[in-house]
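What follows is a single structure, written as C-alpha cells, with notes after it.
All protein chains but one are shown in place.
Let's look at subunit A:
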Amino acid sequence: MASSTVTSEPVVAKRRRAGRRPEAGRQRPGRRQELMWAAIFLSPAIVALVVLRVVPTVGAVVQSLYKAFPGGIIPATFHGLGNYESLFADPNFVSTIVRTLVFNAIINPFQIVLALLLAVLFTQKIPAVGVWRTLVFIPITVPIVGSSIAWGAALNPEGPVNALISALGGNPQPFLTSPDQALAGIIMLASWIGIGYWMLFLISGLQAIPEELYDAAKIDRAGPIRTFFSITIPMLKRPLLFVLVADTVANFVLFVPVQLLTQGGPQNSTTLLMFDAYRTTYGYGSRNLGAAEVVILTVIMIFFVLLQFRLLREERTPR
C-alpha cells in the first residue's frame, strides 16, 4: 500500500484517503446504501452490456454450431464444429484469412511509421508548423463514406491520380479495377484518414518527452538519427504500442471502402474477413456460416482489445 502511494498524483490520492477515514466510524448504514446506489447506477450500463454485447456474442457462437436448411421449413440442427470445419476446408475462406492478416501486417506498420515520421516533423521548430499539421488532420473530419466515394473517383482509371502519374511521365494504372492493385488502393484511402489520426496520439506522446533529454543528447553530440533511436523511440514506446494495437483493431473491421468501392473484388482481391462475414450472412444468406466467421473475427478482436486495455492501464501509472 505504501509503495503504491508514489503515483503521479500523490496529493489527490492522499486527500482521498484522508477524506474517507471519518466515514469509517459511521460506516454500517451508509455502506449498505452505497452498495444500493452503486447497483442502481451501474444497472443501465450492465443491461446495455448484456443486451448489446453478451447476447449477440453468445448468439453468434450458438448459431455457428447449427446448420440450417434452405427454405427454413426444417428446423436447424446441431452441427458441432462443422461450420468451422467447412470454412477452413474452403480455400476461398483460407485465402480471406491470409489476406486479412497480410493486409493488417502491411497497413498498420505503414500507417504508424508514416504517422511517427510526420509527428516528429510537425514537432520541429519550423515556421507555421501548426498550419501544416492541421492540413494533415483535415482528412480525419471527412466521414469515411465521403472519402471512399472521393477516392473511388480519384482512383478511376481516367481520374486525377492517373492524370498526375501521366504528367510525371508514368503509365496510367488500373488501381481498383485490378486484382493486383485494388487492395493497395484501399490501403491508400484508409491511410489518408488513418495517418493523421494516429499522428495526433504520437504528437502528444512526443510533447511529453522532457526537453532535457534532447539537450543532454546534444551535449553528447548525438546526431539526429541517433537521438531518434536512442531517445525518441524508447520514450515513445507506450504511445507507439497503444497506437499500433488500436490501429490494428480498427483495420480488422474496415468495411466501408470495400463495400462501397470494390464489393470484395476484383476476383476477391479485397475480400477481408469483415466484409466476407457480411457477404456470407446477407449476400449468400448463410446465417450459420456467417456466424462462425463473426466468432472468428470476434476472437481476434478480443485478443487485441485485451492487449490494448493492458497498454491503457499502464498509461496511467507513472513512467
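Structural remarks
Assume a contact is a pair of C-beta atoms (placed from the backbone, for glycine too) under 8 Å apart; a residue touches a chain by one contact, two chains touch by 3 or more; residues count from 1.
The rule is short, and it goes like this: contacts and distances are computed from a predicted model.
Missing from the rendering is one chain, named in UniProt as "Carbohydrate ABC transporter permease" (options: "3-oxoacyl-ACP synthase", "Quaternary amine transport ATP-binding protein", "Carbohydrate ABC transporter permease" or "Ethanolamine ammonia-lyase small subunit").
Within the complete assembly, A:60 is the residue of A:60, A:116 or A:243 that touches the hidden chain. Considering the full assembly, A:135 is the residue among A:81, A:105, A:135 or A:233 that touches the omitted chain.
Mapped onto subunit A, contacts with the missing chain fall at residues 9, 12, 15-16, 19-20, 22-23, 34-35, 37-38, 40-42, 44-46, 48-49, 51-57, 59-60, 63, 118, 121-122, 124-127, 129, 131-136, 138-139, 141-147, 149-154, 156, 158-160, 162-164, 166-167, 192, 195-196, 249-250, 252-253, 255-256, 259-260, 274, 277-278, 281-282, 287, 290-291, 294, 297-298, 301-302, 305-306, 308-309, 312, 316.
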